[in-house]
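Excluded from the complex is one protein chain; the other protein chains are retained at their positions.
Moving on, here comes subunit A:
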Amino acid sequence: MEEETHTDAKIRAENGTGSSPRGPGCSLRHFACEQNLLSRPDGSASFLQGDTSVLAGVYGPAEVKVSKEIFNKATLEVILRPKIGLPGVAEKSRERLIRNTCEAVVLGTLHPRTSITVVLQVVSDAGSLLACCLNAACMALVDAGVPMRALFCGVACALDSDGTLVLDPTSKQEKEARAVLTFALDSVERKLLMSSTKGLYSDTEQCLAAAQAASQHVFRFYRESLQRRYSKS
């Protein structure tokens, strides 16, 4: 597939700053990930996609308030702080989406009556923010050693008015697009865990297929990044 060769080379070498032209609907921006940067949280990760950067910290499994405890599994909480201003209703909505994605993969039944808190801080937003938040949350959960049944990744795609698909859109591409779709996919069978869309569109299948193909590269990046980290020690 045309996509494979493109992204193969681009996954490391591309310095996508949004102004560099990309092939129609194939390449993702440059990824970077750093783990274990913060000393207080049990796990932390910083995920960069082009110029979009999100810092995530995970506390858990830890003590939970009696009002929030669930008798047979862990209570997952997600806090998303925007770069500027106080968190509002849009952040609450995104927190719910990220929380439900995490709940689908985290093995909460192994830690009943505990709480696992994921805190996300937006460092810079240059498009595909929700996808970047999902990736950062996954890497932070892995760093914290929270048991999960699969890894997950976020992929965003934008559909512009003539139907061309662009993966991992920049802010400019998102603004000009007719619709922006964000999918969360799991690593075992590339199944859809969460989907959030904005705008008017009619061809979901094509977008989902492109996102599933792109997710392979994201998972490969996770694997390489973790291999690099653990091979040092």
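Brief remarks on what is shown
Operating definition for what follows: a contact is a pair of C-beta atoms (placed from the backbone, for glycine too) under 8 Å apart; a residue touches a chain by one contact, two chains touch by 3 or more; residues count from 1.
Here is the rule we use: contacts and distances are computed from a predicted model.
One subunit of the complex is not drawn; among "Exosome complex component RRP43", "AP-3 complex subunit beta C-terminal domain-containing protein", "Fructose-bisphosphate aldolase 8, cytosolic" or "AP-3 complex subunit delta-1", its UniProt record names it "Exosome complex component RRP43". Among the residues A:Q121, A:T197 or A:Q216, only A:T197 touches the chain that is left out of the figure.
Mapped onto subunit A, the interface with the missing chain covers residues 89-90, 92-93, 95-97, 100, 103-104, 181, 186, 189, 191-202, 204-205.
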